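Sharing a structure here in structure tokens format.
With one protein chain held back, the other chains of the complex are shown just where they sit.
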Amino acid sequence: MAGGMFLEKIRSEGLSHLSYLIGHGSRAAVVDPRRDCRVYVETAHRKGAHIEYIFETHRNEDYVIGSVALAEMTGAKIYHGRSPDFQYGRATKEGDVFKLGDLRLRVLETPGHTFESISIAVSDSGFGEHPVAVFTGDALFVGDVGRTDFFPDQAEEVAGLLYESIFGKILPLGDQAILCPAHGAGSVCGDSMAEREFSTLGMERLTNPVLQVKSKKEFVKAKLAERHYVPPYFRRMEQLNSDGSALSVNQLHSPKPMTVSAFEKNVEDGAVLLDVRSPEAVGGALIPRSLGIPIEMLSAFAGWFLPYDKKILLVVQGYEDVEIAFSYLIRMGYDNVTGFLDNGLNAWEAAGKPYETIPSVHTSEIVRRITENETFFLLDVRTESEFRGAGLPGAGHIYLGDLRKSLDRVPRDIPVVTFCGSGLRAVTAATILKMEGYDHVENCLGSMAACAAIGCPIVKGEG
Amino acid sequence: MAGGMFLEKIRSEGLSHLSYLIGHGSRAAVVDPRRDCRVYVETAHRKGAHIEYIFETHRNEDYVIGSVALAEMTGAKIYHGRSPDFQYGRATKEGDVFKLGDLRLRVLETPGHTFESISIAVSDSGFGEHPVAVFTGDALFVGDVGRTDFFPDQAEEVAGLLYESIFGKILPLGDQAILCPAHGAGSVCGDSMAEREFSTLGMERLTNPVLQVKSKKEFVKAKLAERHYVPPYFRRMEQLNSDGSALSVNQLHSPKPMTVSAFEKNVEDGAVLLDVRSPEAVGGALIPRSLGIPIEMLSAFAGWFLPYDKKILLVVQGYEDVEIAFSYLIRMGYDNVTGFLDNGLNAWEAAGKPYETIPSVHTSEIVRRITENETFFLLDVRTESEFRGAGLPGAGHIYLGDLRKSLDRVPRDIPVVTFCGSGLRAVTAATILKMEGYDHVENCLGSMAACAAIGCPIVKGEG
Amino acid sequence: MAGGMFLEKIRSEGLSHLSYLIGHGSRAAVVDPRRDCRVYVETAHRKGAHIEYIFETHRNEDYVIGSVALAEMTGAKIYHGRSPDFQYGRATKEGDVFKLGDLRLRVLETPGHTFESISIAVSDSGFGEHPVAVFTGDALFVGDVGRTDFFPDQAEEVAGLLYESIFGKILPLGDQAILCPAHGAGSVCGDSMAEREFSTLGMERLTNPVLQVKSKKEFVKAKLAERHYVPPYFRRMEQLNSDGSALSVNQLHSPKPMTVSAFEKNVEDGAVLLDVRSPEAVGGALIPRSLGIPIEMLSAFAGWFLPYDKKILLVVQGYEDVEIAFSYLIRMGYDNVTGFLDNGLNAWEAAGKPYETIPSVHTSEIVRRITENETFFLLDVRTESEFRGAGLPGAGHIYLGDLRKSLDRVPRDIPVVTFCGSGLRAVTAATILKMEGYDHVENCLGSMAACAAIGCPIVKGEG
Partner (left out) sequence: MAGGMFLEKIRSEGLSHLSYLIGHGSRAAVVDPRRDCRVYVETAHRKGAHIEYIFETHRNEDYVIGSVALAEMTGAKIYHGRSPDFQYGRATKEGDVFKLGDLRLRVLETPGHTFESISIAVSDSGFGEHPVAVFTGDALFVGDVGRTDFFPDQAEEVAGLLYESIFGKILPLGDQAILCPAHGAGSVCGDSMAEREFSTLGMERLTNPVLQVKSKKEFVKAKLAERHYVPPYFRRMEQLNSDGSALSVNQLHSPKPMTVSAFEKNVEDGAVLLDVRSPEAVGGALIPRSLGIPIEMLSAFAGWFLPYDKKILLVVQGYEDVEIAFSYLIRMGYDNVTGFLDNGLNAWEAAGKPYETIPSVHTSEIVRRITENETFFLLDVRTESEFRGAGLPGAGHIYLGDLRKSLDRVPRDIPVVTFCGSGLRAVTAATILKMEGYDHVENCLGSMAACAAIGCPIVKGEG
């Protein structure tokens, strides 16, 4: 029944988290499982294999790891790097080898992103010692390397550690090793990852921009110059991933459909309204006091704005989005998503309830207003580095994640137009302003991308 | 391997078309297959059964039947009622019996909806002659009966035939027979079907409003008083379902993703733009010259507005909706859906292309305008019977399907607000007006439902 | 998002257990959930519905009910009939009504099969009071009624109660009600169910053989004359279904693939070997000391032979059968299935391990041996009523479930040929005899069915 070797990537959309099932015949291991971990059991079963080991490449800060739940479902043993923080699993160290049929998984200690980070080199004992693949966690990505900003007091040290891990341990495994990192493009763990999720150590050695340095010094300098944002939810992830206390997904109830009146009642009682529809739909009609985060932005921004101690209620376009939003949010530890508005905005409107709108403004209209010196505030919520790269003249910059605490910088007496890369982040900003009582808010659908396309006057922002 | 008897309903969303797989052990038949007919083969295979017969209860006018394609895939034989129109299959007549293991399928000629309509009574030979189920096609539905308006010159005759078919043949099969009709709630083949798709002849005899008549005369009178609309695409369905000339779905290419520039090029060359997003999203931003039909309304209204001789291009919220819209449209014979805008409105906006908006107006605001005698035209696009039931004072009525040919009744010099049951049909009207050059168009999200909920002044419409 | 009414039957193969998801729009209930209850959550989600109620028609004795687990997953409330035995859920009584949108679920107390049995009549409030469906649990089946042998001291009383429940409460609901029983053909809860799982009260009133009686007295007499077997595992089911103590399926690990040596080691340590391959495959090669039960017989016979206190190891043909056998066994409370032989018999044979064979004997050869007075023991393991109906001359009868305790009736000094309906039960008997040290055992593939087909001399058995 059981067959050859397998190496399967399981991608978690939203977080752009990559995890892996690797094995030979009927024996398998999982690397960095996500919280909703049934997928590994099912994938292994399809192959006739049983999961024996679970590896964590490091204590993750951006999602709830599923190790404890997966261990309960399978009886597998959990291994992670050496750190006093872990209150579950076992520590593994440099040189430890795990066997899965003819596969050999050898542990390398590769600190830098975190101190206890490990990588795992995979070889096929029938074909010698050369690693055929390597799990690098958040040390080395396709086109980028891991963040080293989590220990600000030791910034230089950890950047140097990462250099040593990559250049001293990982790359020496050989150009032939297939690269298996823990994140792909779209993750909050790195800005510059390639859109391509398949690569090798050789490919990275030759083409990864961050690795094209002449010295450790140059590498460290470049890392220290990076500017990353730290969403507040990271702290909770670190705690859950240290003590292993996250509930099993099986114990969570998925959000209940709610009638308009039940929905209203919950909101009155303090529930938070999260609208994950598109910017256009949110612009067309919006329940008052909703936070709008388009579903493709949810994993990146929910952790800035959503509380862990209040009920969260969803407003969605279609029922499938309830499941998607729910899965994205529980991966971030939001176990408090209790309901959604049954039949969505249509039900709300048909009940005669009030709704707001956020008018869309074309970039060409913004340019006209600027040119004609009309009075309005153009609020650019992109990252500092994007804003420094290029922006519209006269724009004010507040990074979206920081908006709530920087409202004093947004004038209340003149119209505000929210602005970002193409309109997805700007709509979130617009809904926050509406919630905060701003009357006259518009959203620039198209934003910077449209500017580039139509040739607006562009200046370098001063963030 | 093969097991007991099975009776599976296959529902086609959109059309609310119901088809059936029935069988015993390894032998099966399909009743009224839809065009994308792989589902029957797969369902039969899961049961270890082979499809031997395909029955058409009548020549359908509202969708492309999949008999010929399914026969090619399975080798099954096609049977339908007696009519010179059919250019494929075999005629079956009153009393014919087909065997599937212990099941017996007996044909009843039940004209009325069409002349060649048949019903099929199912009995289990191990349990005597009493029918356990009956396929009634468009003769008898849950809570309604079939339309009898397709032969206006013989209106009274066909209504009488339907009475005889139902009261003389179908109901006498006995209260114990499970009802298996060809349509459920939401179909264009009947206004008043129940939201419940499971019933029996006894249940209908006792509770179906149309059957609670004292005489054939009363029944015929009621049928003659009904007012149905006939979408223009019915004619094409009749032709395809007579000559069996529809292409197999396997020969159709699903719509291609198109870049913004390819999309624009196609539109310039005459392609029709179909936007199936929600009313809120269409209101928020809309590509100029798009026809907006929310996806849940597509099967009901595409056949009024879409051409068969031009390319149709889709604008959707998410990629899944491409597949859904495509399947809905090919069931209506639209083989000309060639592409969709890749990445949707966001791509369009990011390319700096122009978009329009359709502002949403709350019902309370409409009431205010009426009360304060503001100048505007309230365009109610519901059916005549809905409009006659209740409407806002001063509204003008044009049924949505008739809007294009009745534009002379919509003033161009004052603002227009579109209005319907809850805002879904009104947005289609709004996009048609925009296409036709109306400048000032708003859509009343909530519409009549919101009026009822908040207690507007309501009058009886005079349609 | 949420739509009309739905009534979905979920069939558990093996047990032939039928459970139901019923609902309207976003509100749903489950009737008699099985232990592996994720299927209800997933089916409800596909419909955009949330499970609010769980009903148990009676305390089941033949499978582990999933109410407690399903309640944990969904937050739904559990309801069952009135009995002091239940240590979870709430009691419901005659006349209680539960609402799901327009659906009304009304409770009827229908004792007989058990004292606390309830039925649930379903009506659609938009269409009056007439029930459109009824959940009858183990009171009324398609073509049969429930067993009344569980209270031998009150046999007449309970048979009478069942008569009153069916004729006094259920049938009066009307011919039009769709029948939704808790079991279909193949269940240990009734011998004579139809192969057809769709029926109505009218259909049963007209055709169910057990209901064609002239009086309560005749009904009771017929019930008292029935002869049922009570597999020993029923006791455990009753306990688990009273105290709700069964583990959640999420807490169980599926069986591990085992190497030949690990497998042998476990057997030496006392594990029980269960071979679920076909009679032909078991006949061709069999690991010594295996109990052979073909997988389609597993639910019917596992409960006679398998222990709850030892490890159970599987031998299967293909990996899919591991999952099937595992699901069948956990539904019977066997949480002790810990492993399976990886790569099956082929691995065992390739390791040079010893195997046995059970030669197949054709019925015509049996007839020859009988005719020529050869010395052998023909062991017929069918039910007493089958045996009384017809058998081969000279056969000895022991019901398969009773074989282990009746071995003194099977001679050890002459060849034994096992015999049943077509060879499926006989192979189990053959493996038991092999385990018990019988040297010369053959299995008659074809058995009684082949006799009938080829025209053997047949006598009435004297069981």
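Order as written gives the chain letters A, B and C; numbering starts at 1 within each chain.
To be clear about the criterion, a contact is a pair of C-beta atoms (placed from the backbone, for glycine too) under 8 Å apart; a residue touches a chain by one contact, two chains touch by 3 or more.
Here the structure is a predicted model, which means the values were calculated and not measured.
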Of the chains that are displayed, which are in contact with the missing one across the whole complex? A, B, C
Given A:Glu195, A:Asp269 or A:Asp309, the residue that touches the chain left out of view is A:Glu195
Which of C:Leu224, C:Ile414 or C:Ala453 touches the missing chain? It is C:Ala453
Of C:Pro84, C:Pro152 or C:Pro354, which sits in contact with the chain we cannot see? C:Pro354
Where the complex has a chain not shown, which of C:Ala285, C:Ile370 or C:Leu407 is the residue touching it? C:Ala285
Note that subunit A touches the absent chain at residues 3-7, 24, 102, 124, 126-128, 130, 132-133, 143, 174-178, 184-185, 194-203, 205-207
Tell me which stretches of subunit C touch the chain missing from the display. 277-285, 317, 320, 345-346, 349-352, 354-355, 357-360, 362-364, 422-424, 445-447, 449-454
Contacts from subunit B to the absent chain lie at residues 1-2, 25-27, 41, 45, 48-50, 72-75, 248, 250-251, 253-254, 256-257, 318-319, 323, 342-344
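Assume only the chains that are shown with their structure count from here on.
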Chain-level touch network, classified as line, ring, star, complete or other: complete
What whole-Å value do you get for the distance between subunit B and subunit C if each is reduced to the mean of its CA atoms? 43
In angstrom, rounded to a whole number, how far apart do the mean CA points of subunit A and subunit C lie? 48
